[in-house]
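The other protein chains are all here in position, but one chain of the complex has been omitted.
Showing subunit A:
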């Protein structure tokens, strides 16, 4: 078990996939992180040296991920609502925000767009 940013990862997991389990880190960011510390893309969590773990944790703690990012996104939506924009209204109604058709197939926004958006 290896601790990265306070989260416990089993040693046999791929490092790239483990990094992607953080909210705000996807395919692109995680491969960039690996390249930055000269780690090969198929590296497992257990193969990391102690210093590499510390380096990764130091970089991750400075990035805007997890709850900070969630809060930022929610605040952006809230600001749209409070100023009374069309986009904010669409968020509150649970309808598509970016001009999609609403005649059929709006299951995703109905599910996700709330007063407090599901993230």
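As a working rule, contacts are C-beta pairs under 8 Å (C-beta built on N, C-alpha and C of every residue); 3 or more make two chains touch, one makes a residue touch a chain; residues count from 1.
Everything below uses one rule, namely that contacts and distances are computed from a predicted model.
Participant: Among "Translation machinery-associated protein 22", "E2 ubiquitin-conjugating enzyme", "Ribosomal protein S19" or "Multifunctional methyltransferase subunit TRM112", find the name that the UniProt record gives to the complex chain excluded from display.
Facilitator: "Ribosomal protein S19"
Participant: Decide which residue listed in A:28, A:62 or A:116 touches the omitted chain of the complex.
Facilitator: In the complete complex, the chain left out is touched by residue A:28.
Participant: Please pick, from A:17, A:64 or A:79, the residue that touches the omitted chain in the full complex.
Facilitator: A:79
Participant: I'm checking contacts with the chain that's been left out. Which of A:44, A:70, A:87 or A:117 qualifies?
Facilitator: Here the residue in touch with the unshown chain is A:87.
Participant: Which positions on subunit A touch the chain that was left off?
Facilitator: Touching the missing chain: residues 28, 79, 83-87, 89, 98.
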